[in-house]
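Here the complex is missing one protein chain, while the rest keep their positions.
Labels for the chains are A and B, by order of writing; each one numbers its residues from 1.
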Amino acid sequence: MSDDHDHEHEHIHPPAPMVDEVSEFEVLEIAVRELAIEKGLFTQEDHNQWTDYMHTLGPAPAARLVAKAWLDPEYKKLCVEDGVKASLDVNIDWVNTMPTKFGTPSDYCNLRVMEDTPTLKHVVVCTLCSCYPRPILGQSPEWYRTPNYRRRIVRWPRQVMAEFGLQLPEDVEIRVVDSNQKSRMIVLPVRPEGTEGWTEDQLAEIVTRDCLIGVAVPKPGVTNNAKRPVRKAVNPYKH
Amino acid sequence: MSKPHYDREHHVKKASGIGDPQCFKGEAPEAMFKVGDKVRIKDLPDLFYTRTQGYTRGAEATVTELVYESPPAEDESWDNTENVEWFYSVVFDMKELWPDYPDTFSSDTVETEIPEHYLEAC
Partner (left out) sequence: MLPPVRQKVMRHLNIVGQLQPALHEQTHAPSPDMIDNAHFRAYTRSAHDVGGEADISITWEEKEEEVWEHNTFVTCEVLAWRGVWNAEERRRRQNVEVGQTIYLGLPYYGRWLLTAAKILVDKQFITATELQEKVAEVRKRYE
């Protein structure tokens, strides 16, 4: 479930003459997987099952959680008090949905929903690696994983957020949430003006992945992440 | 040298149907700090591995939540899960972390999670 559907932007192609026919990465990946299977560490079926699980992931459930919270103050309270319980209402079971039945090994089972207010804006990072709430939000974007984002957002948040097109007034506290341990965070943004009387579907549509990370805020009529260049893969994975 | 035996099932047995960090609930000693407490991050030697960021060391923060019990990452990273402790969500003022942070935006903050053994009262 790719969330960068918007392809009207610049594509960066790898410089063709510099790229070898088959890369060391591709060769090593095959070698590791085949050896692990030969030695009985896991099965091809295990690998396929996890791929199938990854295919179910994307930002839609998190967007729906936000839309529901906007429509129901009691649900919003639950989101803030117990993100794992609240996730069940959007069909995400942090413990049992995935093949392990103990959560995903990398994302654990402690979703924290960070509630924005008119004077508090959250933005999420993992300065140490790139921890991300995959079970409810899908795979992390490339920029989120960069040393650059991880270095700067925690010290110069307003500058970095401005680069993403988001500027906030002085009286708004920016809180950078560094998800460095077992919790995984999504942002519950403030419901924007101009959405009075909207349905849950309409509201969910404007809660983009970037809004859930915190580098954007929801706006009526904006249903995609902001346009930015897409670096093409040499041998792209197709779902 | 003989080959060690790895118990590859111990985590699935402990956490199946329960989740992680839920599977460690109740294993930590009584929490030392509560919500609202002011704490300082200890600059323990950063030998081999830590998940308590360098930028927090020696800085003061306020506890906002007792988030869960778990072995600290420094131990869990070597699969040592016997010593479980409370993890705290703490909030730092940007000004506390970065002396050159502009006064204009003096209310900005950073929130992160720290295990108890890195915290001391202040």
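In this section, a contact is a pair of C-beta atoms (placed from the backbone, for glycine too) under 8 Å apart; a residue touches a chain by one contact, two chains touch by 3 or more.
This one's a predicted model, so the numbers in the text were calculated from it and none came from an experiment.
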item: Missing-partner contacts on subunit A, residue numbers; value: 4, 10, 12, 21-23, 25-36, 39, 41-42, 46-47, 50-51, 54, 99-100, 104-106, 108, 125, 127-130, 139, 141-143, 145-152, 154-155, 159, 163-164, 178, 228-237
item: Subunit B residues touching the omitted chain (full complex); value: 3-4, 6-12, 46-50, 53-55, 73, 76-79, 97-98
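As a working rule, only the chains that are shown with their structure count from here on.
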item: Averaged-CA centre spacing for the pair subunit B and subunit A, given as whole angstrom; value: 23
item: Sites on subunit A touched by subunit B in the complex; value: 84, 94-96, 100-103, 108-110, 112, 127-128, 154-155, 157-158, 170-171, 173-183
item: Complex interface listing, subunit B residues touching subunit A; value: 11-12, 15-23, 51-53, 55, 67-68, 70, 73, 87, 89, 91, 94, 97-98, 101, 104-105, 107-115
